[in-house]
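Below is one structure, written out as structure tokens; the observations come after it.
What you see is the complex with one protein chain gone and the rest in place.
Let's turn to subunit A:
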Amino acid sequence: MISVYYFGAISLILIGLYAILTKRNILKMLVGLSIMETGVNLLLISVGYVRGKSAPILSEGVSANQAVDPIPQALVLTAIVIGVATTALALSVAINLYERYKTLDVEKIRGLRG
């Protein structure tokens, strides 16, 4: 039986992917991208979860063997930052695209056509 965390995270990724593949508005695609990112981060976190253990911060009453896997958390921390950075960059590109083509429809933006 697949865990509800995995199911939820993968569903989010697929929803994001669906938005990227089928929506024609660039902003909607970027929303899809963000949703996908969230899904990926959730998936990473849920991979490191160990049932019944607590946060991996060494303090009173919490020893090293009672913590969940800390590596995915460090990974996700990095991934969130990267995600925000790419989203910011993509949004600025979207602004530039709108200024140049007066539309956000990817079908109509054909500057890349060879």
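What we mean here is this: a contact is a pair of C-beta atoms (placed from the backbone, for glycine too) under 8 Å apart; a residue touches a chain by one contact, two chains touch by 3 or more; residues count from 1.
The criterion applied here is as follows: contacts and distances are computed from a predicted model.
**Q** Of the candidate names "(2Fe-2S)-binding protein", "Fe-hydrogenase subunit beta", "TIGR00269 family protein" or "NADH dehydrogenase subunit M", which one corresponds to the UniProt protein name of the undepicted chain?
**A** The chain we cannot see is, by its UniProt record, "NADH dehydrogenase subunit M".
**Q** Where the complex has a chain not shown, which of A:Met29, A:Leu42 or A:Val76 is the residue touching it?
**A** A:Met29
**Q** Just checking the interface: what residues of subunit A touch the absent partner chain?
**A** Answer for subunit A: residues 17, 20-21, 24, 29, 106-107, 109-114 touch the chain left out.
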